[in-house]
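Of the protein chains in this complex, all but one are displayed in their positions.
Here is subunit A:
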Amino acid sequence: MKVVFCYRYGVIGGVSTQLLNRYTHFSAEFDIAVLYESDHGMVGHFPPGVARVAASDEARETAIREAEPDVLVVIDSPSFLSAWQRADSPGSLILEVHTTTTNLSYLGELAIQPDHIVTVSEYMRGKLGALGLSPISVVPNCLDERWYAETVPPALGSAPVAWIGKLDGHKRWRAAADLLDRIAGASPGVTPLLVGGYTAPAGEVSALTTKLATSPALGTARWLPRLDYDRMPALYSAIAANGGLTVSTTTDESFGMSVAEALVRGCPVVAPAVGALPEILPDEALYPPGDWAAAADRALRALSDPGFRAALLSTAQLVRERTHTEYALAAFRNVLQRTAKSSKVA
């Protein structure tokens, strides 16, 4: 069976990492190809000939036509849907939805009926169902074996309270900096840590460095604008081993990948009750969106109360099972087989 995955950009991490996992596990069973609108260093991670860039509408149409897919999986990339139509709609169409942002708007005006919808959480199932889409299967994101590799956490001399994300309004980095300031102000043994933001506009970099320089308790804070994805498992383990935790200030999450990553590495998380986060976090970890006092209370309690830390990690095993490659990929394989078979029987 020939399966073609289509995604907007090949960038290390996120959806592309999921595609690499799928290629690794499915390539013995299916003939896999990957198409990107543009590449930022991801194509080279696949064996030669597997992934390629189709930068224009015409190139996408030609690539799909030539691939003759049995199943075409389009992930958050409307341009591939129109290309598929122009290529005479070969094979079955699976529409995969990861985003929660405005990119979702095109789904309300779809001119075609996909054979199947795949998304990453029940929250997203509800959201897509409300748009009249069906049938929908939930296939969670998966974490590959490096997330289970052993690391040696260093002694950091203080408990880090970390925030991980891009410097944008969706992740609410300003609120995060203020929250870290509040936590560090109330607990002097804590070191705030921010990770991410390498590609942020200059204005945001300027604003963050000013905040770090002028907020009283952020004097000891460290900001790592960029850390290789391979280092993240060890980072979470080190935070956990030094009595720290991660906090999230996000406005919405289709799955909550960084939260899941932290939990898998045994790092407690405090996060707002938004999007799909209640599906992977226990009630103890969730605070009402915008209630920063509640967020700070939970974080401070996690820093001092071992029982509470254990409660924050009570869903970790569930998340490990759900994000395990065997589980997540088996679910996806099932969707692939059924979609292809249904189309043949029909």
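Operating definition for what follows: a contact is a pair of C-beta atoms (placed from the backbone, for glycine too) under 8 Å apart; a residue touches a chain by one contact, two chains touch by 3 or more; residues count from 1.
As a working rule, contacts and distances are computed from a predicted model.
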Hey, which one's the missing chain according to UniProt: "LuxR family transcriptional regulator", "Methyltransferase domain-containing protein", "Alpha-D-ribose 1-methylphosphonate 5-phosphate C-P lyase" or "Redoxin"? "Methyltransferase domain-containing protein"
Residue of A:126, A:169, A:188 or A:219 touching the missing chain in the full complex: A:219
In the complete assembly, which of A:134, A:209, A:304 or A:317 touches the absent chain? A:209
Out of A:14, A:153 or A:266, only one touches the absent chain, namely A:153
List every residue of subunit A that touches the chain not included in the displayed model. 151-158, 160, 191, 193, 198, 202, 205-206, 208-213, 219-220, 222-228, 231, 234-235, 237-238, 338, 341-342, 344-345
